[in-house]
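For reference, the structure discussed in these notes is given below.
With one protein chain held back, the other chains of the complex are shown just where they sit.
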Amino acid sequence: MKIRMGMVGGGEGAFIGAIHRMAAALDGEIELVAGCFSSNPKQGRMTGEKLGLDPERVYQSYQQLFSEEAKRSVDDRVEFIAVVTPNDLHLPVAIAALRAGFHVLSDKPAAGNLEETLALQQEVVRSERIYGLTHTYAAYPMVVQAKEILRRGELGNIRRVTVTYPQGWLALADDTKGSKQAGWRTDPKRSGESGCFTDIGTHAHYLVEFVTGERISEVCADLQSVVDERALDDDGAALFKLTGGGRGTLTASQVCGGESNNLNISIYGERGSLFWEQESPNQLQIKYRGKPKATLQAGVDCEYLDKKVRALCRTPQGHPEGYIEAFANIYRDFAQMVRSQRRDFPVQSGNCVGGIDAGVRAMAFVRGALESSCQQSSWVTLAPYWE
Amino acid sequence: MKIRMGMVGGGEGAFIGAIHRMAAALDGEIELVAGCFSSNPKQGRMTGEKLGLDPERVYQSYQQLFSEEAKRSVDDRVEFIAVVTPNDLHLPVAIAALRAGFHVLSDKPAAGNLEETLALQQEVVRSERIYGLTHTYAAYPMVVQAKEILRRGELGNIRRVTVTYPQGWLALADDTKGSKQAGWRTDPKRSGESGCFTDIGTHAHYLVEFVTGERISEVCADLQSVVDERALDDDGAALFKLTGGGRGTLTASQVCGGESNNLNISIYGERGSLFWEQESPNQLQIKYRGKPKATLQAGVDCEYLDKKVRALCRTPQGHPEGYIEAFANIYRDFAQMVRSQRRDFPVQSGNCVGGIDAGVRAMAFVRGALESSCQQSSWVTLAPYWE
Amino acid sequence: MKIRMGMVGGGEGAFIGAIHRMAAALDGEIELVAGCFSSNPKQGRMTGEKLGLDPERVYQSYQQLFSEEAKRSVDDRVEFIAVVTPNDLHLPVAIAALRAGFHVLSDKPAAGNLEETLALQQEVVRSERIYGLTHTYAAYPMVVQAKEILRRGELGNIRRVTVTYPQGWLALADDTKGSKQAGWRTDPKRSGESGCFTDIGTHAHYLVEFVTGERISEVCADLQSVVDERALDDDGAALFKLTGGGRGTLTASQVCGGESNNLNISIYGERGSLFWEQESPNQLQIKYRGKPKATLQAGVDCEYLDKKVRALCRTPQGHPEGYIEAFANIYRDFAQMVRSQRRDFPVQSGNCVGGIDAGVRAMAFVRGALESSCQQSSWVTLAPYWE
Partner (left out) sequence: MKIRMGMVGGGEGAFIGAIHRMAAALDGEIELVAGCFSSNPKQGRMTGEKLGLDPERVYQSYQQLFSEEAKRSVDDRVEFIAVVTPNDLHLPVAIAALRAGFHVLSDKPAAGNLEETLALQQEVVRSERIYGLTHTYAAYPMVVQAKEILRRGELGNIRRVTVTYPQGWLALADDTKGSKQAGWRTDPKRSGESGCFTDIGTHAHYLVEFVTGERISEVCADLQSVVDERALDDDGAALFKLTGGGRGTLTASQVCGGESNNLNISIYGERGSLFWEQESPNQLQIKYRGKPKATLQAGVDCEYLDKKVRALCRTPQGHPEGYIEAFANIYRDFAQMVRSQRRDFPVQSGNCVGGIDAGVRAMAFVRGALESSCQQSSWVTLAPYWE
């Protein structure tokens, strides 16, 4: 029986809502049965109709969604809520959903700042519900393969990490005009205390910690608002230290003209180095010391990959997968967690879904970077949330 | 209201069935409501159960599927049949489905040889049903972009085409043992009169004709069975002529050790040349004479792409899409055709779905290549099916 | 003591002459001491002056060069002649030089057609002088590495070879006007009986035979003159058979708009496949069955390369080398052969320099391709020159 999903946000013109729905649909294990898609009721209804939902289950507010669905029988009501609203609603929607007894799968960031995220963390613990964050990039098979290679120590000690995440869609002052996406992302009231670092710096942070299996413990950052009159950072870079002793640099920018979504990471170890680029996600390059460069390729049938990595693939080698499939890995993983909860099995943490602790660490990183940047780029220790 | 799909084939262990289901599910416009998934009834039932189908609509034979579904009301019964069986069943299933009044979307090849495909063509015409072939590779956005660029004459006359499609999964004699996939593909009774050229040569043929908008009119081929004791070709190459005057080479092989699914095409024109590789499908490279090489990138927001190409994308630039999304473009396109039929609108041929005429041309090409190869690689004219 | 070189051809505006001089100079083992650089005496003198040559040794005809130099003492006169004239002079200059007792290093082709090349072969044997052909592309280190890998049988039997050599500099009718290079290359009197296939098809042919260590024994070709009013082929493709049983396709064209010098070769074996592109010459890619793709990189310090390959590198890994260095490998190798002759050591055939036998095979290939093309692409056997 399929897992029943409700959605908050994701009306017309909202890029990420449609992605979430495709990701949820891909493997045929999840059914979207209810939603509150827009703050504009008419628009919300239209989205619901388009999606073929029962009009009764297309709600005008998320509060209504939760209270009405809670009245339905346990075999009928939604089991988890996908939160795909602008950033400022992530927190209240998640809290309300948890309190109403629903599991939550939220787009990142978990909340607008560190304190709110800590509050949410307490709420998650209290609710005994499953809470997941969609850090998509860590759900690509080859990112998990990279993590496994490092976990086994194949590259020796990690000496250095370079992660850069340049985007260009906010490169000009006019870019924030008339774009719903750009609008709220550059508005402090809706985006939180940081712009670029919250929006994409957190992806880079998560990727570093996920792949290395270590934590970023200290940060020395330089954030700025490049385009005039923007209240929040749209560009920045940081030096950082890893708990294992390695050092790194993290760059995140939304004002790099011509760039799309160029997240990439280089991890340099004692005995080899590895490289992954989000825009070519099916490849993982490894330069082992003294050997030819190796390019590993995703594929369900690819014997040199770890078993858990092959389980994240849907097609044989040579049949590319992409961003939606990575997203679908998160949904499949989350559905698995929900299903095990159904049967009162112990909930196992999946490989792909970030939890609230990752959300706390991300916001602690953003806070540390902001503090450092305000203090002339002095080193700031991120403890103790990463412990 | 979603389009209702039935499926024949695609039980456990059948790679392509699962791909078809994901592709159909991705955009939320199609619902799988019935199927006959296996010649083994028990296995078929298990697949149906896994997929959450009503057990009543999981049938033991495709004949039963068609007769039972035809009894249902017009608003309830399946509207089209996805044919994902081994090659030898494509023809009988398609004919039975058409005769029962259902539209058909078939995996390629349409039938096992030219005569059968011509018979099917007549059946399609007689049935007034929609018949589609899933030539996936032509449904990648950047392939359609290539077609548009050539259609506009940006590269001038086409001088030369090089299409190569090396795979390696049948490289060793042992590769056909114990693999369901490999088994029927190397068995003349089930695969038809040709092996490799029917299986993947037709993809290369279709890609050439689709992108250039021309037809292959003559072929001079050299097919062989490299691995001992194989009855059918597992490797071959051909010189060919295009109706527009250009020349080309087509290589298809399943015995190239280490290769996965490396379909790629180079089209050389008077004023520029373009290149596309299936394993990096989101890029299209163009070398315009006297200018820097241009790399076009897929993306729903990518302004320099043709409007119809952007409509084939689901994500913004920098968020890779893959094989399943290309397949989903075919399903979405086919569903659109079915929907327009529903409303008695004229059926418009979509961009992505190959029709039965393409199937006839493909088998005429295979036949021509076989004939040429048997006649010491003399030139064979493929007329008149390409006219 | 440096090897003393004389040059015929290579005046102002002659691209290849300057390349030869740089290649000869690079390793400091060869000294250009005499030359006849142009059919125009004034221009020849100017070139000689620019090059800092003794004016007495800048001659007005190649005949004069040979007769005057022969009068000098054995420790003073030129030891070998670099022939860098247009194609039609390769033969007479080489014969005159050999008869005058000089070794010859000639740009390819050795002569304008098969019969002339066979005549030259006899002359070489008679003269007991060293004769070398500059098939530059085989002198790249990674091409030699590819040869070694195949020689050791690492990839098993060779199933298929795809070699393509598209250039674009003759894509338009106007391209032959006003270009000294283009002029003689499209003139049958000066270029020989074939245009494109003699000019660059022979490079592709040589590369196939060099890397595989096999011979092309049969050819089935389709040559054409794409641009109106050209007397010679400017484009063509061929199917071929290798003596080891493998099959292949060879494409050579000078009318592919936007292409520069895109020679590349794919060799598909039983247990793996390898790829090399002239425009990225320092890399060799190998896809071993069941393993990640390996990219081998040139470098004098690169331990996984064969010793003889490292000897063809001048810089450590990560410091790219190019076309001139490949050419210099030929000169260094030739100088080594001349030096061993000096000391009455047995002359060892080097790794990099093609000999007259390769020149004969190349012209036999061109002849076979022309014959095949004239006979409706029937298969033509190239025997017995490749035996």
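Here the chain labels run A, B and C in written order, and each chain numbers its own residues starting at 1.
Heads up, the rule we're going with is that a contact is a pair of C-beta atoms (placed from the backbone, for glycine too) under 8 Å apart; a residue touches a chain by one contact, two chains touch by 3 or more.
Predicted model, so just to flag it, every value in this text is computed and none were measured.
S.K.: Taking the whole complex into account, name the chains on display that the unshown chain touches.
M.R.: Counted over the whole complex, the chain not pictured touches A, B, C.
S.K.: Of the residues A:R126, A:R151, A:R271 or A:K308, I need the one that contacts the missing chain.
M.R.: A:R271
S.K.: If you put the missing chain back, which residues of subunit C would it touch?
M.R.: Spelled out for subunit C, the touching residues are 1-2, 15, 18-19, 21-22, 25-28, 32, 51-52, 167, 259-262, 278-282, 297, 299, 314-325.
S.K.: Spell out the interface residues on subunit B facing the chain that's missing from view.
M.R.: Counting only subunit B, the missing chain is touched by 286, 290-297, 303-304.
S.K.: For subunit A, which positions touch the chain that isn't shown here?
M.R.: 155-156, 159-160, 162, 164, 166, 168, 171-172, 220, 222, 224, 226, 235, 237-239, 247-249, 251, 253, 255-259, 266, 268-273, 286-289, 291, 293, 376-379
Throughout what follows, only the chains that are shown with their structure count from here on.
S.K.: Hop distance check: subunit A to subunit C, minimum number of steps through touching chains?
M.R.: Between subunit A and subunit C, the shortest chain-hopping route counts 1.
S.K.: Compared with subunit C, which chain's mean CA position is the farthest off?
M.R.: That would be chain A.
S.K.: Per the contact rule at the top, check every chain pair and give me the one with the most C-beta pairs in contact.
M.R.: Comparing chain pairs, contacts are most numerous for B-C.
S.K.: Taking each chain's centre as the average of its Cα atoms, which chain lies closest to the overall Cα centroid?
M.R.: B
S.K.: What's the distance between the Cα centroids of subunit A and subunit C, rounded to whole Å?
M.R.: 55
S.K.: So the centre of each chain is just the mean of its C-alpha atoms; given that, what is the distance between subunit B and subunit C in Å?
M.R.: That pair's centroid distance is 43 Å.
S.K.: At least two other chains touched by the same residue of subunit A: list those residues.
M.R.: 297
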